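Heads up, one of the protein chains got dropped from this complex, but the rest are sitting where they should.
A, B and C are the chain letters, set down in written order, and residue numbers restart from 1 in every chain.
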Amino acid sequence: MKPVKQLKIKSKKVSELIKSMKDTGFNGKKLARACLVYEEMIKKPGCTKFFGLAGAMVPAGMRGIIRDWISKGYIDVLVTTGANMTHDVAEALGHHHLQGKSQVSDKELKKKKIDRIYDVFMKNEVYGDMEDFVQRLEINDRTSVKELLWMIGRELNDPESILTTAAKKKVPVFCPGFVDCGLAVQIALNHQRIVLDYFKDLRELINLAWDAEPAGFVLIGGGVPKNHIMQALQFTPNNASYAVQITTDTPSPGGLSGAELREGISWGKVNPEAKFVSALCDATIALPLMAAYLE
Amino acid sequence: MKPVKQLKIKSKKVSELIKSMKDTGFNGKKLARACLVYEEMIKKPGCTKFFGLAGAMVPAGMRGIIRDWISKGYIDVLVTTGANMTHDVAEALGHHHLQGKSQVSDKELKKKKIDRIYDVFMKNEVYGDMEDFVQRLEINDRTSVKELLWMIGRELNDPESILTTAAKKKVPVFCPGFVDCGLAVQIALNHQRIVLDYFKDLRELINLAWDAEPAGFVLIGGGVPKNHIMQALQFTPNNASYAVQITTDTPSPGGLSGAELREGISWGKVNPEAKFVSALCDATIALPLMAAYLE
Amino acid sequence: MKPVKQLKIKSKKVSELIKSMKDTGFNGKKLARACLVYEEMIKKPGCTKFFGLAGAMVPAGMRGIIRDWISKGYIDVLVTTGANMTHDVAEALGHHHLQGKSQVSDKELKKKKIDRIYDVFMKNEVYGDMEDFVQRLEINDRTSVKELLWMIGRELNDPESILTTAAKKKVPVFCPGFVDCGLAVQIALNHQRIVLDYFKDLRELINLAWDAEPAGFVLIGGGVPKNHIMQALQFTPNNASYAVQITTDTPSPGGLSGAELREGISWGKVNPEAKFVSALCDATIALPLMAAYLE
Partner (left out) sequence: MKPVKQLKIKSKKVSELIKSMKDTGFNGKKLARACLVYEEMIKKPGCTKFFGLAGAMVPAGMRGIIRDWISKGYIDVLVTTGANMTHDVAEALGHHHLQGKSQVSDKELKKKKIDRIYDVFMKNEVYGDMEDFVQRLEINDRTSVKELLWMIGRELNDPESILTTAAKKKVPVFCPGFVDCGLAVQIALNHQRIVLDYFKDLRELINLAWDAEPAGFVLIGGGVPKNHIMQALQFTPNNASYAVQITTDTPSPGGLSGAELREGISWGKVNPEAKFVSALCDATIALPLMAAYLE
């Protein structure tokens, strides 16, 4: 057994810090291993890197990291929530999220027409501009969600946008719970003839999982993105050889979001010999560290 | 200000216990208030009670409670995850979930073809039977998810099933992230012509929110069900007058699952004068207590 | 393997509810098992039941439960925090804790001389009365903390007091971190000659652990009470045969408060064949349920 190395700061570089954290304990060690496993995944020839993104990551300022990772080829398949796409559109339309605070009167915010996401604020007028944008969209009567999102990305034409970058790089964006978000509500109300062909997305994701040799995944938060990626891997011969999870949920309440990755071995979603690590950490701490490490 | 009443056990009845917990502090008081607010919602004439159900509640033995609440009219609109529906089908097909343990080798479980959900086990052979069932289904080429789930409920014809009961009682079941579950994967692979008309579900949910006078919601866990219900309320004149949340997530990581209900006031999802309460509690503790209280 | 029994409410009695929760999953099942293991401990002839009490349990209205359990012989040795003793004294001096709320301006509370403990308030004037009480105490120049607390209990002479009841029933009260509380500060400032003989307490606790045949422990929260009890058991031949933990902490950050009970086996604190269970639950929910079950 290797000793725990009492950490000494010898360098101001993130990469050196992460390497020294690898020989400590608890979630510091896990987060360091998360960086290393993701790095190995990126370097592995042929590895298809599925990336699950839950949480309010765009409002919290993590948009640029995801955008850059798509651009650099660190993300091959993005599975995310409608909310992150809604807020990506908001930023692309020129709106900023605002640094607010959580100890505030929500009644006062309502009067000021400001929506709150913990300590991030957004002006409600965003939805008006978004509706204008949505109304201008020309959408096929039947479209997969991926095609719809790529089309939106092209229309936004914002080099800092996750959707624009994904469309440009042909990185599929799956959004299994898309209908729960503000963007989807506006599309549904303004384009009554549209049918979203979700099963087309689902079959494409399963095919991508089927063909992955090997497969790896990185999960920021849990929720539907986590389940979607892992479910696709369950029904294919190639379960995950690499897996990284950053979450603030814990296993004992039994929900998938907090489930240990090793649980996936029983289902055939994670390979018994996989390299995997889960770190209990707010993603707004973990993502910047991982991004600086991988830079 | 009322004093905290030091709790003394004077009765063995759940209802008395809950009433005495109301005058204490912390989450004991909150859980008691959750029972009372839900009770008030149920007694309020005309109140449309939206119910969000995330987490692995069917595997954990909470199926009967949800089924009974639908049957009794405590739930007017169910918004849930694909996983809960998949496991409802598994039980209806005669399979049981099993009492396992979390400290176990997942590699051994895989060899024994047993899938693990924390301390609950399920034989993987369930999926074979489910596929047989799915193949026999006659599904319209274009269907909303609600219609599909009701049809499945009727086919299952199991009086203990959530879906059978919802179909019988005409309680809409929305499942915004349905494609992430095992049942959906099997339908997608076995019925390649089917298109799910998700926007039809979405518009129906928005109409239900629009017509609710008043609206109330109860959330077991967060995730897509929480966002779907609250998003529908945002775009209608009638935001929620009552709101109850049972969750193990906390606000500061910024995800919607852990967001305080008062945050919904800023968005117009929760009425500024609403009665609302959120209790930090595993739903497998809270649901039995709430059910016994409401009995 | 036993099946998960889908819970149906057949009785309004807490004891029946707990028994049915035992056959479910996740923390509902764990909390039910906590009741059963504690019950078994109580019924076991000769079992010394160590009870660790952390958290702000007296302010939250849990004082009566602890007092009654001491009175009934469910607690043989109490290890707790100074804060719980300080607030027990406050109540015994005729002060009530108050039902407040957490969403409040702490600056306003300060102006009103109200101290906040999450959603429980206490008037700061309590400290004036407590100082009067402390000044009147006649304390031996050298005293163990246990003797001091028993003496205070006798002086308070409040039948609802934890300390009075413990003194009357000769249940030792250990308070390893006593000096961190308001009561201790007042004693230290008003009785400058007093020396607390902590090591006498420690040796007495170790002797109690040494003689326990068998030993069992119940932990409400973690902290110093948990460590004190488990440390005493480590250095004795009789480690715990029964162990129950109610906590809202989780294992991966590595702190003892969230550590799994099975970890204690490696140290020799918990017997390899012990019956033990840890439930993730706010104690203000768990304690009332356990008390009603054991009634």
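Quick notes on this structure:
The working rule: a residue touches a chain if its C-beta (ideal position, glycine included) is under 8 Å from a C-beta of that chain, and two chains touch if they have at least 3 such contacts.
Because the structure is a prediction, the values reported are computed rather than measured.
Interface note for the absent chain: among C:K110, C:R154 or C:K169, the touching residue is C:K110.
Of A:V37, A:L53 or A:A291, it is A:A291 that touches the chain left out of the display.
Listed here are the chain A residues that touch the chain not shown: 1-9, 11-15, 17, 20-21, 23-29, 31, 56, 59-65, 68, 91, 96-100, 103, 117-121, 160, 248, 262, 279-285, 287-289, 291-292, 295. Considering the complete assembly, chain B touches the hidden chain via residues 25-27, 30, 250, 252-254, 280. Chain C meets the missing chain through residues 54-56, 59-60, 81-83, 102, 106-107, 109-110, 114-120, 124, 142, 176-182, 184-185, 187-189, 192, 194-199, 201-203, 206, 221, 223-224, 227-228, 231-232, 234-235, 248-259, 262-268, 272, 282-284.
Simple rule for what comes next: only the chains that are shown with their structure count from here on.
Farthest chain from chain B (centres taken as the mean of C-alpha atoms): C.
Work out the mean CA point of chain A and of chain C, and you get 42 Å between them. Counting partner chains per residue, chain B shows two or more touched chains at residues 56, 59-60, 117-120, 248, 262, 282-284.
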